[in-house]
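Only one protein chain is missing from this complex, and each of the others stays in its spot.
Then we have chain A:
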Amino acid sequence: MVSETFIKPSAADKRVAKLQELLAQVSGSRGDSRIAPTVAESQSRARAILSELAIPSTKDEEWRFTDLSSLLDINFQLAGPAAVDVFALADSELDETANSRLVFVNGIYVPELSSVAGLPAGVQVGNLSAGNFPEIASYLAQQQGGQEVFTALNTAGLADAAVVWVPANTIIETPIHLVFLTAAGATPVWSQPRALVVAQRGSACTIIEEYAAARGTWCAQEASNCYLTNAVTEIWLAENAQVKHDRIQREATNAFHISKTAVSQAKDSRYTCTAVTSGAKLSRHNLEIFQAGEGTETVLNGLAGISNSQVADAHTAVILNHPHGIVRQLHKCIADGNAHAVFNGKIFVAKAAQLTDASQLNRNLLLSRKAKVDTKPQLEIIADNVKCSHGATVSQLEPQEMFYLQSRGLDPATSRNLLIDGFAGEILAQLSIPALGAKLSRCIACRTDN
């Protein structure tokens, strides 16, 4: 018998190798001449950063509760263009956005499914390569926090992006729907969607950003092939601008979803984010708000409704550097089965951010014995004249409430659903299209039905 000496690569080496492998795949995809030189500069910077990094492990404080080890053994290939018929979109289709929609499949723009005919003149919505965005260089890939590993990876491979450009003093009533689908093939694929929203001075718009599997059913329960989405969205609000951002993540249940939303808010701007997570085997959303002027208002609503062995991780950070900022955050998690919900909410109040009024609340509902939640609401405060509070609660359905509903003649299953619906409803009601809220509500009900 021949004995083989086999040296097992250390876990750390594997993490470095995996990242380099992913980076190598995107390195070939550059070369779009329409990408501005400043972006090319950010790209080479991102590549340089990545050469020193690795896929994070649970030893990194930022990834302490979310283990990416399962990602390492999957041989992801960069997804190419896929033929997707119009029916693939059926689930994501909303009547309200039929003519204000951009569809990307595998990170690649699909003009056949997109239409922006319903938007007022002057508003530019399109993909990066097609549109004419003169000032884009000062926005795309210029947001802070770009050195984070997955964000850098997305920037390194940036080839196209969904761009929403709202000129000064323009108010768009119609929500703009950005749909990012992944058509998973026989082998595991990965894609890197990118979006950029620039709301100029005094403008207002509503963005619905949605991630899903092409051909998946609405509930995303149906198994499709494993895939990875690494998305980055940058949002810029100029003075007095208002952006309402609904973010729906309902990827297939064996997908990985890692994403970053970076928002910069100038003086007196108002940003509202309602992020709903129901899909993916493992999802992570980094939401970062950088305050760039005084008197900003930031409203962050979050909901994760997960079951089976799903992991949903939401990391939010609000960095306040100017006075009179207002932050209202409510993040809710519903975990059933073996699901694991993670929430880490940071609010940094720098010395200059006097008279900040920030409140943060995280509420968690555990529906099964095996479900678990890790939460860390975190405040770091230097300014002394501020009002900041945070809170976290973890509990199950109250037996008294269940009893009350049953005493009114509802069966246990209906009572349970009613209570869960009520818990989720507080966030879903914030979505800009009620039909979307209703769909997600059904999705969560089905997810937590036992």
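We take it that contacts are C-beta pairs under 8 Å (C-beta built on N, C-alpha and C of every residue); 3 or more make two chains touch, one makes a residue touch a chain; residues count from 1.
In this text, contacts and distances are computed from a predicted model.
Visitor: Name the absent chain by its UniProt protein name; which of "NADH-quinone oxidoreductase subunit C", "Glucose/mannose transport system permease protein", "Fe-S cluster assembly protein SufB" or "ATP-binding cassette domain-containing protein" is it?
Guide: The chain we cannot see is, by its UniProt record, "Fe-S cluster assembly protein SufB".
Visitor: Specify the residue from the set A:L78, A:L94 or A:I381 that touches the hidden chain.
Guide: A:I381
Visitor: Pick out the residues on chain A that sit against the missing chain.
Guide: Listed in rising order, the touching residues are 61, 351, 354, 364, 366-396.
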